[in-house]
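One chain of protein is taken out of this complex; the other chains stay put.
As written, the chains take the letters A and B, and residue 1 is the first residue of each chain.
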Amino acid sequence: MFEKTGIPSAEMIMKKFPPIERINKGAVAVIECYKEIPCNPCETACKFDAINVGEDINSIPKAKFENCTGCAICLSKCPGLAIMIVDGSKSKDTVEVKIPYEFLPLPKEGQFVKGLNREGSYITDVKVLKVLAPKSFDRTPVITIEVDRRFLYEIRNIKVEV
Amino acid sequence: MKQAEIVIIGGGPAGLCAALSAAKSGSNVLIIDKNKNLGGQLIKQTHMFFGSEKQYASKRGIDIPEILIDELFKYKENIEIKTEATAVGMYEDGIITVLEKEDNYYKIEPKAVIVATGAYEKFLSFPNNDLPGIYGAGAVQTLMNVYGVKPGNKVLMVGAGNIGLIVSYQLMQAGVEVKAILDAAPKIGGYLVHASKIRRMGVPILTSHTVKEAIGNEFLEKVVISEVDEKFNRIKGTEMIFDVDVMCISVGLTPLNELLALRGCEMKYIPQLSGIVPVRNENYETTVENVFVAGDATGVEEASAAMVEGFLAGLCAAAKIGYKPDDFIDRKNDYIKQLNNLRSGPAGKHILAGIEQIGR
Partner (left out) sequence: MRIEEHPILKFNKGKMIKFVFDGQEMEGYEGETIAAALHAAGVKVLGKSLFLHRPRGFYCAIGNCSSCLMTVNGVANVKTCVTDLEEGMIVEIQEGRGVIV
């Protein structure tokens, strides 16, 4: 179980995703924060009132998907790197996913890299669409990848071959 | 003999915040730190911190000393800093003895002192645990993040608490392979977001496993691990061998506060606070008048709590020696509220249980 492995179950993961209709409308944050820890910078960062933690900063963040614009500021601020952005509005076959990536070398836009699941296992090749590393993200680059829709709920990380 | 108003021993997160708080109240402050630079363990923490805005959540640990020192600069008339200065003793007459650099030895007579000396690392017993290549987490972080040197090429991490998980991630950022993370406990002890980050990089976390022995001639070459049962006894036949040149032992910290015992403060062993801690009141004053404490020296917790404890101890120490500004009550209540916030969840239960036992 989660406390032994660090891998959430499919059931736990699905609860963090908005309904597919919302994902197909446009970019939206998936906040994979499953346990209560004293932490709330995601709420502080969001300019659109799309995340709520509340008075007790141990509360698990609640997403208000209808307000989320998928701007990814929360993604760059989350100390646990627990947030990803998914966008199913661009194509029938693929989804765009934004993930934090704090390693070198950074991939290049247009490059194909290995897509990994939550266990770090290879699931599919993915195309790097964008690499954003503005100063405001404080050394947490955000990579946008294009993934086959089949892997929407599995894709979580990438491996850049040196 | 130097005279001082408030002496703060330790310039890490707790000490720096205590200095800021005391100076804000109007007191003169002398910070003593044995290292060349202020910041304590903050200078090695490349990751973003948790907590809330007031504890600099989302800021990287490495950036926090500069923020605090910039703040301190506003009170530069009131603040004196001595680095490469080790407080070697604290005596019944209140005198603190200091050895600065190699040979400058002097005494200080403070009105109040705040001990913010942090914690030190625990270790594990197993055959050949003295081989070069077996390090504590602090040493690995110092090598990587301060000196820019890889500790080795392949690491076995022992300990899946926050430090073990965070240092594993930092090792990978430094280009070092982490073969696996072990923990004798049946569950991962650190924040699960840290664990998830590591797992999605393909690093296995082996709970209920411990080190059986290290192997090597002049330095570490292999490690034998085995599974353990609920009573932490090794299960025969479950041995696995890892070819690694580094083993990082991250099995917890214990408070570093002998100065307080030397001074005559009442000390108590509290497992939930990870070791021997001073008995204290809610102002963070020990059983010896005008001797205060803050940070991991009062119980191993998190940097966020250390900072707020520092703010609180600094405020109270300054008040005790006569500096009680108009906003004293507001500040005190704010610091207490922040600490409650940090500790009110499941992550803070054991801390609260520990604190209950050290009330004066």
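Here is the rule we go by: contacts are C-beta pairs under 8 Å (C-beta built on N, C-alpha and C of every residue); 3 or more make two chains touch, one makes a residue touch a chain.
Since the structure is predicted, the reported quantities are computational estimates derived from the model, not experimental observations.
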Consider the whole complex, including the chain that is not shown, and state which of A:Glu43, A:Asp87 or A:Glu102 touches that chain. A:Glu102
Kindly state which of the options B:Ala57, B:Leu143, B:Ile166 or B:Ile270 is in contact with the chain not pictured. B:Leu143
Over the whole complex, note the residues of subunit B touching the chain we left out. 34-35, 46, 60, 62, 120-121, 130-136, 138-139, 142-145, 147-152, 173-175, 217-219
By the contact definition given up top, give the residues of subunit A that touch the hidden chain. 102-104, 139
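The rule we apply is simple: only the chains that are shown with their structure count from here on.
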Taking each chain's centre as the mean of its CA atoms, subunit A sits from subunit B at a distance in Å of 31
Give the list of subunit A residues in touch with subunit B in this complex. 2-8, 32-41, 44-45, 56-58, 77-82, 102-104, 116-121, 138-140, 156-157, 159
Would you mind writing out the residues of subunit B in touch with subunit A in their complex? 47-53, 57-60, 172-173, 175, 186-188, 191-203, 205, 207, 304, 341-348
